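Selected chains only, in their assembly positions.
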Amino acid sequence: MSASAQIVVKDVSHDYRPPVGRVVRALEDVSLSIREREFIALLGPSGCGKSTLLYLIGGFLRIENGRICVDGRAVTAPGPDRGVVFQHFALFPWKTVKGNVLYGLERGKLPRAERETRAQAFIDLVGLTGFEDSYPSQLSGGMKQRTAIARTLAFDPQILLMDEPFGALDAQTRSLMQTELLDIWQKTRKTVIFVTHDVQEAVYLAERVAVMTARPGRIKTIVDTAFDKNDPQIYRARTFVDKVDEIWGLVREEAIKAQGTHAR
Amino acid sequence: MAHVTGVRDRTSRGWRNAPASPFVARIGWGLARSASIVLLLAGWEILARSGTFTPFVLPALTSVLERILADAMSGDLFLGASATLYRALTGFLIAAVGGISLGMAMTRSIGIRWFFDPIISVGFPMPKIAFLPVVILWLGLYDVSKISMVAFEAIFPVVTATIVGIKGVDREIIWSARNMGASNRELLCQIMLPAAFPQIMTGLQVALPISLIVAIVTEMLMGGNGLGGGMMSASRFADSPGVFAGIVEIAAIGYCLIKGMSMLRRRMLLWHQEALEPSTV
Amino acid sequence: MRRTGLRYLPLLLLAIAWELLARLELISSSALPPLSHVVVAWVDLMRSGELVSNGYASIYRAMTGLGLSVLVGSLLGIFMAWWRPLNAFLSPLVEIFYPMPKSALIPVTVIWLGFGDGSKILLIFLGCMLPVTIGAFNGARSSEQALVWSARSMGASRLRMLWDVVLPSALPELLNGIRTALALSFILLVSSELIVARSGFGYLIGFLGADGAYEPMFAVVLTVAFLGFAADRAFQAFMNWMLRWRT
Amino acid sequence: NSAEPVKIRVGWVAPVTNWGTILLEKKDLARHLGKSYVLESMRFAGTPPMVTALANHELEIANLAYSTLAIAIKNAGMDDIRVIADEFRDGVPGWYSQEYMVLADGQIKKIEDLKGKVVATNAAGSAVDIASRAMLRKHGLIANRDYTLIEAPFPTMRAMLAEKKVDLIPAVLPFALNPDLRKIARTLFVQRDAIGVTDMIVWTARKPFIDKNRAAMVDFMEDTLRIVHWYLDPKNHDEVKVIAGRVVKQPPERFNWLFTKNDTFRDHDMRPDLDALQKNVDITHELGFVKSQLDVKQHADLSVLEDAIKRLK
C-alpha cells in the first residue's frame, strides 16, 4: 500500500497461551495499512480477534510474529500517541469520573486550570455533567462507557483505537456521540481505528471498512465507504443501504463459519 | 431535578421497610458491639470471685482495674504505653514503607524478585527470636534494636500482601494507564498502589498487631520499660494484678490501634466494593 | 536442575555472608557461630535422632493449631463479613485478642488447658487466626455484588452463596492470609515451646540457647526455617493452582 | 501400695546444673521408677511460668531460687510450699562462687567506679541479680539511680562486655570458664563477697501433695539420692562428662568442671542450709522484691529427705 501509511500491520499472527489449557490462535497473518487521518472501521464476528489486533497496535501485547509500525517506528510499547477506548472501559475504580478524565491530561503540558476546563468540557460533551464526583461503581453501563470515551478524547492522542465504544449507548446518545466523534476527527486530523458490530455505524463513520474472518482472524476484505457524513438522510440513501447489505453479507459469512469452526 | 434529593420526601412519606432512624440504629449497634466485651468481663469477675481460683491464678477484675487506675494516676501507665507505642509504631511504619516498596519492586524487577523471593520464603517462618543476641550485639539493648526487631517481623506480611495485590490488578487497567503515557514510576504509584490498596491494607492490618506483639515481647526479653517490661517484672514477682493489668492495657491499646486502622481503611476505600453494606439478598 | 540452582542462589549468597560474618569476627562467634559449624552440629543432631523426634512433636502441634485457625478463622471472617450481628458481637472480642502477645496469655490458658500440648496448640491457634480472619473478612467484603446476585438468582441459598461466591472471591486474600499464618505457625511454635515444654523444636532451642550451645541451637533454628521454607513453597504452588483463573 | 504410680513432674531451667535434667539419664539406678512413681522432667524458660505451674498443680517439684521461693510464698500466696531438698550452694569455702567481671584493661577498678555505668543482669530479681544489687548497695550505689541495669542472656554476656555495651557482667558456670572471657576480663567481686554463703536453688513441693503421696515421694527421693551420689562420685567423672555433653550437644571436655571443686557446692545428701537460706531471703526482702518477711523454717519439710537418707544408710 501507499508509502505514506501511518500504521502498517504486516503479517501479524498472535497466539494466546493461557497458563492452563491449549494455545488459542487469535490472529493469523494480518496485514493492514492505514493512512494518516484515515477513519477505518473493523468488523468481524465475535471472538475473531478485533480486540487483539487493537491491543497489538496499542503496544500492550508483545508482537511475536510479524511487524507493526506506527509513523515508521516499530511498536514496542504503549504511548500517548495512540489513545485506546477499551471494550470493558478499564476505568480506574478509585478515581471519580473527573479524576479518570483528568488522568490522561496530567502528563500533558497544560497548566492546571486549563486541564480542569478541558476535562469538564469533555465530561459535558459526553453528557455526564453532574456526575463528576461519582465513582465508576456508581454509574450505569452507558455512563461508564461515556466516561471512558471522554477520558481518551480529552488527552488528544494522534491515533484513536476504539473498541466498540458506543456499544452500551442508547440510539440517540450513540448518534450524538457519532456526530461528536466525526467532528473531532475532522477538526483535529486524527487517525481512527474503530471496532464496532453495527454495520450501519461502520459504513456511516468510516472511510474504509475492514472485515475480518472468523478466528483465527485475518483481513477478509477492505471495502471503501466514503459517504457524505453531513447528510442526515444518508441512512436512507440507496447506495448506503446497499453498502450496508454488502458488508452485512460479508460478516455474516464469517459469523456462520465461526459458528461452525468452534468445534475444532 | 428536585427529585434527586430524596432524603427530604423520604421522611414525609414514612416508607415501609424504611430503616430505623440512623441515630437509634447506631446506638443499637454500639450496644451490640459492647455486649461481648461486657460478657467477657462479667464472666471474668464472676469466675474470679467464685473462689475456684486463687487470686494469684486469676485476680478479680476489680483489683486489676484498681491497679490500672493507680498506674494511670502515677503516670507509669502513660510512660510505659508511650514507650511501647513508640517502638511498635516506628517499627510498623518502617515495615509498612519498606514492605510496600519491596513488594512493588519485586513485582517490577526480575532481579529483585530473584533475590528476595527465596529469602522471604526462608525468612518469614524463621524464629527470629533466636537471633536476638546478634541483634543486641549489633544494635544495642535500647530502642534501635527493638524497633529493628519489630520492623523485621512486621515487614513480611506487608510484602506478601503487596505482591498478591499487585498481581491481581486487572491488566486492562494497567494498559489504560500506560496508554495515557504513565511512566513506570507513575504506573507504580498511581495505578498499582491504589488498585492493590485493599490487599495492601489487609497486610498492614495484619502487620500492626504483630508490631505491637513483637514490641512487647522484645521488651519482655530485653527489658527496657514499656508495657512488656512492666508485665515481665510483674510476672517475675508473681504480681498477678500487675500481669493482668498489662494484659488489659495491651488489649485496650491494641483495640484502639486496630479500630483506627479499620477506620482508615474505610476512609481510603470509599470507592471499593466493601464500602457498601454487603448485599444480603 | 540448573534453574533451581540459579533460583536459590540468593540463599547460597546469604549462607556465604553468614559464614564470612562469623569467620571475620564481624559478629562475635559466641552470638553467631559460623554456618559450617552449625551444619556439623545439625548432622550430629540428626544422627542422634533427636531432631526427628522433637520435630514430630512440634509439627503435630503447629499443624493442629494452624488447621484449627484456618478452619475457624476463615469461617469467622466470612460470616462476620456477611452477617452484621455476628460481626457486631464477635469483632470486639477478636480485636482485643489480636494484639495480645500470646505468651502473656499463658497464665490464662493454663487455667483451662494446663501446660501440655493443649495450651501450645491454643496459642498457635490464637496467633495464626489473625491473618486468616482478616484476610477472609476483607476478601469476603470485596466480593462483587453482581456475582452474589447472579448466584442467588440461580437459586443458591444465602449459605450456599457464601460458599459459591464469597469464598472464591475472598480466596486471593484468604490464601495470602493463610500463607502468613503458615509462617507465623512456625514462629509461634518455637515461642510457645520456649516457655515450657518437654519436647519440640522450641524446647531444643530454649535449653541449647540457655546453655550457650549456639551451634546446635542454630541447627535447630535452621531446621525450623527450612521446614517453613518448604511449607511456604508448597503452599505457594497450591495457591497458584487455586488462583489459576486469574490471568 | 496403690496400683497407679504417682506422677511426679520436676521442673528445671538450666540444663545439667539442675538435677532435673540428668536424673533420667541414670534410669538404671531408679529402682522405684515406674512402680510407685513415674517421673517427667519439664523445661521452663524461667521461674515465673514455674510458679504459675505450681499454682495450677501442673508441676509437683519446682527448683526455685531463694528469691523466687520468697516470691512464690509471699507474693503468689502459696503458703503451703515446702522446701524439701537442696540443689546447690554458692560461696561455700573451697568451692566456686559466682563471679562478677569487668574488662581487664577497662576503667572500672573498684565498685565505686560503676557509678553512671551499665550493669548487666540476667533478670531482675534473680539470685544472680540480688547478689550484685546487694554488693553495689553496700558501696552506696542504687540500681537505676546510680547505674543502669539492663537484662541480657547469660551466653551473650561475654560479647556484651567485649563490645563495651556493658561494664559489669555476672559470669556464671559454665560461661565463667570460657578462656576467651578470662583473656579479656577480670573478676571485680564474687557472690560470697556480696552476700556470703548462698543457698542458690532448693527443691520445693506443695504440702498437700507431700502429705498425700509421702510413700511415693520417699521412694522418689531415695532414687534421686542414689543417682546424685553416683553423679557426685569422682570416679564416675568421665562418664558424667559424656552424659552432660550428650544432653546439651557439646563436647564432653566442656564439662571438666562439673561436680568438681571448680563447680559450686552440692550437698551429698541434698540437705539445704536453712540458715543461709534465711539470710538470702531476708536480703531479697530488704531489696524490696517481696512484700513481707519469711520464716524459712516454717516452710521447710525435710522429713521425706531424711527418710530417704535413712533408707540408703
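A few notes on this one:
By written order: A, B, C and D. Residues from 1 in each chain.
The criterion applied here is as follows: contacts are C-beta pairs under 8 Å (C-beta built on N, C-alpha and C of every residue); 3 or more make two chains touch, one makes a residue touch a chain.
From a predicted model like this one, the values you see are computed outputs, not experimental measurements.
Stoichiometry of the complete assembly recorded in this file, written with the chain labels shown: A x2, B x1, C x1, D x1.
Note that in this section only the chains that are shown with their structure count from here on.
Between chain A and chain D, the least number of touch steps comes to 2.
Inter-chain contacts peak for the pair B-C, counting C-beta pairs in contact. Rounded to a whole number, the gap between the C-alpha centres of chain A and chain C is 49 angstrom.
Averaging Cα coordinates per chain places chain C and chain D 36 Å apart. Centroids of chain B and chain D (each the mean of its C-alpha atoms) stand 41 Å apart. Multi-chain contact residues of chain D, defined as those touching 2 or more other chains: 52, 56, 153, 155-156, 159, 163. Under the contact definition stated at the top, the residues of chain B that touch 2 or more other chains are 57, 133, 136-137, 235, 240, 272-273. Partner chain B is touched in their complex by these residues of chain D: 46-48, 51-52, 55-56, 71-72, 75-78, 123-125, 150-153, 155-156, 159-160, 163, 165, 289-290.
Within the complex, the chain B residues that touch chain A are 170, 172-173, 175-182, 186, 190-191, 194-195, 197, 270-273. Across the complex, chain C is touched by residues 29, 32-37, 40, 53, 57-58, 114-119, 121-131, 133-134, 136-138, 156-157, 160-161, 164, 167-168, 171, 198-199, 201-203, 205-206, 208-210, 212-213, 216-217, 220, 228, 231, 235, 240, 243-244, 246-247, 250-255, 257-259, 272-274, 276-281 of chain B.
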